[in-house]
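One protein chain omitted, others in place.
So, chain A:
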Amino acid sequence: MLDLQGYGPRLLEGAGVTLQLAVLSLALAVLLGLLTASAKMSRSWLLHRTATLYTTVIRGVPDLVLMMLLFFGGQMGLNLFTDMLYDQFGVDWFFNLNAFVAGVITIGFIFGAYMGETFRGAFMAVDEGQIEAAKAYGMGSWLLFRRIRFPLMMRHALPGLSNNWMVLLKTTALVSVIGLTDMVRVAAEASRATHEPFTFLIPVAAIYLLIASVSEWIFARLQKRYDVGFGEH
């Protein structure tokens, strides 16, 4: 039987951290993706340009470099800012940018750029007639988004969304490099301490595969849900 040499509970805790990190980053990424998609489709020249710059730069630079820039540079920037607050207004306030927050922000930002492309394509695939019909019913723009545009868009967005989620899940491993004690970090520490890398790293790989398989199943269910009314005539 697998002997985890007392690292079992910490590994489980780390798995929890990984999951939290992944889900929170996904939420931020979806939000940013929706914003980016709307900015890209807007008629405003400035919004369009900003969104294009954002997606180009983010997709051209490695995740790890962005993460380090934000983690090491962000803390420095924050300190400068809080110092200024103290000098100018006497507000004594300190904010510690920990690895978890830096991880969520970076991964959310990176995948927001990818999600933006996914959502843009999906929004454009929605039949214009449906939107016109909703307007004819007198729906306001929020109601129209919630009841018509979003559900119809999700049908086209889900395959891309599921793809992005799978990549995002694997990207969370990188946050261990800047010091977050997720399951990858625990496993790496344990391997160094016990000189038994396979005992710890292979179970962690298996947990990643397990999460991926479960989410594949969830996405298949969701796809079925949003496909209602299409296809089987």
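Everything that follows uses one rule, which is that a contact is a pair of C-beta atoms (placed from the backbone, for glycine too) under 8 Å apart; a residue touches a chain by one contact, two chains touch by 3 or more; residues count from 1.
Here is the rule we go by: contacts and distances are computed from a predicted model.
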(request) Among "ATP-binding cassette domain-containing protein", "Arginine ABC transporter permease protein ArtM", "Heme exporter protein C" or "Sarcosine oxidase subunit delta", find the name that the UniProt record gives to the complex chain excluded from display. (result) "Arginine ABC transporter permease protein ArtM"
(message) For a quick check of understanding: of A:45, A:89 or A:198, which residue touches the chain that isn't displayed?
(response) A:198
(request) Out of A:6, A:60 or A:129, point to the residue that touches the absent chain in the complete complex. (result) A:60
(message) Under the stated touch rule, tell me which residues of chain A contact the chain that is not displayed.
(response) 57, 59-66, 68-69, 72-73, 76, 166, 170-174, 176-177, 184, 187-188, 191-192, 197-198, 201-202, 204-205, 208-209, 212
